[in-house]
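With one protein chain held back, the other chains of the complex are shown just where they sit.
Each chain gets a letter, A and B, in the order it is written, and its residues are counted from 1.
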Amino acid sequence: MKKMAFILLLSLAKVSAGEITIAVAANVSYAIEALKKEFNAAYPQTQVQVILGSSGKLTAQIKHDAPYGLFMSANMKYPEALYSEKIAVTEPVVYAQGALAFLSVKDQNYTVGMNILESQEIKKIAIANPQTAPYGVAAAEALKNAGLYEALKEKFVYGESISQTVTYATTAADIGLVAKSSLLSPQMSEYKENIHWSDVDETLYTPINQGMVILKKGEGNPEVKAFYDFMLSGKAKEILKNFGYKVE
Amino acid sequence: MIQIDIHKNLHGSQGDMDLDVKLEIQKGEFIALMGESGSGKTTLLRVLAGLEKAEGDIRVEDVYWLKKQKMLPPQQREIGFVFQDYALFENMSVEENLLYVNNDKVLVKKLLQMTELNRLAKRNVKSLSGGQKQRVSLCRAMMNKPKLLLMDEPLSALDPAMRTKLQDEILKLHKTFGTTTIMVSHDTDVSYNLADRILVLDHGKIVADGTPQEILLKTSTITYTLCI
Partner (left out) sequence: MEIFDFGSLDFAPFILSFKLAGLTTLILFVLSLPLAWYLSQTNSKTKPILEAVTALPIVLPPSVLGFYILVVLSPNSAVGGFFEDLLGVKLVFSFTGLVVASCFYSLPFMVQPLQSGFESLNKHMLEASYLAGKSKLQTLLKIALPNIKPSLITALIITFAHTVGEFGVVLMVGGSIPGETKVASVAIYEMVEVMEYGKAHIYSALMVLMSFIVLLAVYIFNHTQRKIGVL
């Protein structure tokens, strides 16, 4: 009898400690390891599977039944679309505000701000594709507000995601407009602030509100809810701040 | 005159052997080269054509085709070669095959008439019969007025009627042009009919050298050649 109870308890324990799959926008990929670690400190039994991609691609997958429990997008538009189609079961909340930054492998004089892009030395400017990436939308907006978009159009190369934009900026492009979060990860430590990278004037673009939703496939799953709550907690906000995001 | 003194290591169907050939050929001679399979006959022909390496000397009149190990490339040797599998240029007509070697339209006409191929001049060679292909091959070999004509079993793939016809044509061409010729053959009849000198090769070495009567009719060598 005792043996039976013990086995039952063991199997229950196995059932409750499981795996959750979360879809995470490319720009959060730099912070996600730190976030996972902090989450697992409180919930050591939960395995967090992270699926990275551009927000658009992830949304398309979610619409076609991808087995994700939670979606952290780079904007509000995609989560809102999912919520209105009842594929997301919670109303989108802002878990962080993204910021844009310039990045170049060569030393740049960032005191001139946006105008650095007009320099003759800058032949190719990498931005995320405004049609597919929210950070690209913000970059285009900032450029238009600075009155430089039309003039510099010839110089643009479009990364299909914010991560590809970082690749361009660190290889063949002369400079790129990237997510600030990418610059604060350990792999990018060789790039120094004000030498290689610098903030883009935040008055030039609408804050990049990044929305999070629980998806149908994660409904009723206590571990998904735990991660959701964690992302909105003080501890997560601390980490996000360290990665250059703005938090409430 | 052609002077040959060559040596080559061979890995043949009969195992490893050395090809060691020393001989002199007079201008206009018709030689039949005979011997068992794997005795080095084809190799000797290919060495003479410059298609394979060897050590030694090959002197043709005043020109060295091979000196120690220095080879004159096949392009520069004035040789005609009739391959056993014809090896015609399949993207060309009969006429074009001949003109490719030498743009001498008069010679083309003459050769095609001698071998009764003139009505097939414009036909693509792929559509020809075996006997016709062999005749084209023969004509093509004669186009650059070679100093040496080499033929590797030119009649073996043909039926008896064709064989006789082609023998006549080879003879006709030889009488007309007087080209020094070496023909590899398994067939004693053919060798007897065409050649004025027979060489027998065994394990890479010449073991008999004489007229067809001497080689093929003498009792002792009959036994030998009947075993071939």
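Keep in mind that, in the parts below, contacts are C-beta pairs under 8 Å (C-beta built on N, C-alpha and C of every residue); 3 or more make two chains touch, one makes a residue touch a chain.
Keep in mind the model is a prediction, meaning the values are calculated, not measured.
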Residue among B:Ile4, B:Leu44 or B:Leu88 touching the omitted chain: B:Leu88
Which of B:Ser37, B:Gln76, B:Thr176 or B:Thr211 contacts the chain that the document leaves out: B:Gln76
Sole residue of A:Asn145, A:Thr167, A:Ser185 or A:Asn221 that reaches the chain not shown, by the stated touch rule: A:Thr167
Interface with the unshown chain - residue positions in subunit A: 54, 56-57, 59-60, 63, 105-106, 123-124, 126, 129, 131-132, 156-160, 164, 167-168, 171-174
Residues belonging to subunit B that touch the chain removed from view: 49, 51, 73-77, 79-81, 83, 85, 87-91, 100-102, 124, 126-127, 140, 143-144
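The rule is simple: only the chains that are shown with their structure count from here on.
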CA centroid of subunit A to CA centroid of subunit B, Å: 80
